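A single protein chain has been removed from this complex, and every other one stays in its place.
Right after this comes chain A.
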Amino acid sequence: MIKAILIFNNHGKPRLIRFYQYFAEDMQQQIIRETFHLVSKRDDNVCNFLEGGSLIGGSDYKLIYRHYATLYFVFCVDSSESELGILDLIQVFVETLDKCFENVCELDLIFHMDKVHYILQEVVMGGMVLETNMNEIVAQVELQNRMEKSEVRTFLNSFL
């Protein structure tokens, strides 16, 4: 199970947070801070696994993260997930973002948090991996976007 997915930048500013277990808002912020603190002090050439985030989980949980340019993608997972599998999943997720936003950068995430959520929802659902095939994910996201566009068009047409 994935317990939480956090995306924040090099300064610890959250860009997307997705908890699959309830935490109150202040607790969520504390977890982000702590996670950022743990992750940011690590060099880029050390391993991508971290144990001992005391706020989430406990001993059964691991932080698995990847650092892309200005952003950290952190997954908090328990022992039922494969460590390398999750690293691959982060890669799939980022590549999907790249496809959907066309050369994704931090600004895309800043201004389109909702869209990033919709993409994530096609990858992970309720803490469990839903789909790992990038083409399938992109196809579903695009179909939904098209539906949204057609709704906006009919809405505008109703005024004219």
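Methods note: contacts are C-beta pairs under 8 Å (C-beta built on N, C-alpha and C of every residue); 3 or more make two chains touch, one makes a residue touch a chain; residues count from 1.
Keep this in mind: contacts and distances are computed from a predicted model.
Peer 1: Name the omitted chain as UniProt records it, choosing among "AP-3 complex subunit delta-1", "GPI-anchor transamidase", "SAC3 domain-containing protein 1-like" or "Spindle pole body component".
Peer 2: "AP-3 complex subunit delta-1"
Peer 1: Can you name the residues of chain A that touch the chain not displayed here?
Peer 2: 1, 14, 16-18, 20, 22, 24-26, 28-29, 43, 45-51, 80, 82-85, 87-88, 110-114, 117-118, 121, 125-133, 136, 140, 143-144, 147-148, 151-152, 155, 159-160
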